[in-house]
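Up next, chain A:
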Amino acid sequence: MSGLSLNGVCKSYGPVNVIKNLDLEVISGEFLVLVGPSGCGKSTLLRMIAGLEEITDGTISIGDRIVNDLPASQRNLSMVFQSYALYPHMSVRKNLAFGLTNLKMSKDEIKRRVDEASEILQIGNLMDRKPRQLSGGQKQRVAIGRAIVREPELFLFDEPLSNLDAELRVQMRVELAGLYNRLGTTMIYVTHDQVEAMTMATRIVVLREGKVEQVGTPYELYNRPQNLFVAGFIGSPKINMLETKCQSGNGASQIEIEDFGSAEIARLGSDSTAITVCVRPENFEINGSGVLSAKGKIVLIEYLGSELYLHLELSSGKRLMIKAPSKAEHLVGDEMSITIDIDNCHYFDEAGLRIEPAKMTEAA
Partner candidate 1 sequence: MPDTTIANHELNLASQSVEAKNTNAAEISKQLRANRHKRESRQALLKHLFLGFFAILMLYPLLWMMAASVKPENEIFGNLSIWPSAFHWDNYAHGWNRMQVSFTTFYANSFLVTILSVIGNLISCSFAAYAFARLTFDLKKFWFALMMMTLMIPYHVVLIPQYVLFLELGWVDTYLPLVVPRFLAADAFFIFLMVQFFRQLPRELDEAAMIDGCSPYKIYWAIIMPLSLPAMATAGIFSFIWVWEDFLAPLIYLNDMNNYTVPLALRLFVDQDSQSAFGQMFAMSVLSLVPVILVFVIFQKLIIKGIGMSGLK
Partner candidate 2 sequence: MKKINRRQLLQGMVTGAGCVAAASMFGSAAFAADTRIRHFWWGNPSRDERTYKVIDLFKNANPGFDVAGETIGWGDYWTKMATQTAGKNMADLVQMDYRFLFEYVHRGALLPLDEYFGKTLHLEDFDKSAIAGGMVDGKLYALNIGSNSQVMIYNKRLFAEAGIEFDPIKWNQAEQMDIAKKLSASTPKGVHGIDDATMNPIVWEAWTQQRGKTFYADGKVQAVAADLESFWEYWKEMRESGAAPSADVSVANLGFKMTESGIVTGATAMSQFWSNQIVGVQSLMKDEIGAAMLAHKKGGMPGQFIKPSMFMALTRDTKNPELATKYMNAWVNDPAQTAILGLERGVPASSKVRAALEPNLTVSEKVSVDYFNAIQSSVGPLPPPPPKGAGEVNAAFIRMGTNVILGRISIKDGAAEFIDEASSIVERAS
């Protein structure tokens, strides 16, 4: 088992820089998810790791080896593609065995590995079919099977579930997680779907415009986003962002939020006056009585069965998203008041960087 490290990696197509001086350490045996909006360079990064894309600058090493100039086939990794990329003219069995025959492996060994993979993925009954005779989910399994049989040091997944329907996606997600637990091999997984990222990853890398915004466990990303972008990107429905005027004095900061009034909180670690306060939809108290309260009108209700999401329009015209228990009885047009749960707010300065209130820093 070996880790992977990227040092100062750059990629440019002519004048366009897609990856900018990127450093990343992948710990051996982890399930690392690369996530970010489309065009952030996550697929390119994966393909560079795979050896399908040349790197413009920097080094990539697997274990102790620098693999910059090593062809894909010699990096001891396997990859699952978004389109599956099964060889249309080969049977499932041949698809699985193809890479192994290229390694000049003995027939017995190939058979053992193929049979094992087919058992793990339960595709034994499909072995003699051609890819076009398979459903989407079956193709997906075969594609994963093709990756497993090579018994690589590293698995790469390029948005493998995006072509499946919702139900299958959930199912395959569980299976992939199970596979990871079983094999324990390092996996790097690219997706734009944060649910996939949150549910499967041991660590998540959030990318934007070719740069790493934050690396951390799903818990860290959700509860301590390092910047406004990560705060906004992780979490569904999206976090509420409120512009705030802030006055920091000795030991305390005075913040004033439109519609909600003002309050004194623990001293923030910054003297900035324009602060953004972010509050997740579940961190409002409905009809509560805290300091920072506001009144608003319900303009839309999303009913999800287990819970409700209320779209609230404040008197200034600003809209907020509030989570409420599903049993609660609300009607569109109702007036209601809400209170911010001050202990579960996130503060960001003008540059979008996270600021910790003093007492929390002490606590940590």
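The rule is simple: a contact is a pair of C-beta atoms (placed from the backbone, for glycine too) under 8 Å apart; a residue touches a chain by one contact, two chains touch by 3 or more; residues count from 1.
Candidate selection criterion: all candidates are chains of the complex that A comes from, given by their letters.
None of these values were measured; they are calculated from a predicted model.
Peer 1: If you had to name the candidate from 1 or 2 that touches chain A in this complex, which would it be?
Peer 2: That would be candidate 1, which touches chain A.
Peer 1: Across the complex, what residues on chain A touch candidate 1?
Peer 2: 47, 50-52, 71-73, 77-79, 81-89, 98-99, 102-103, 146, 150
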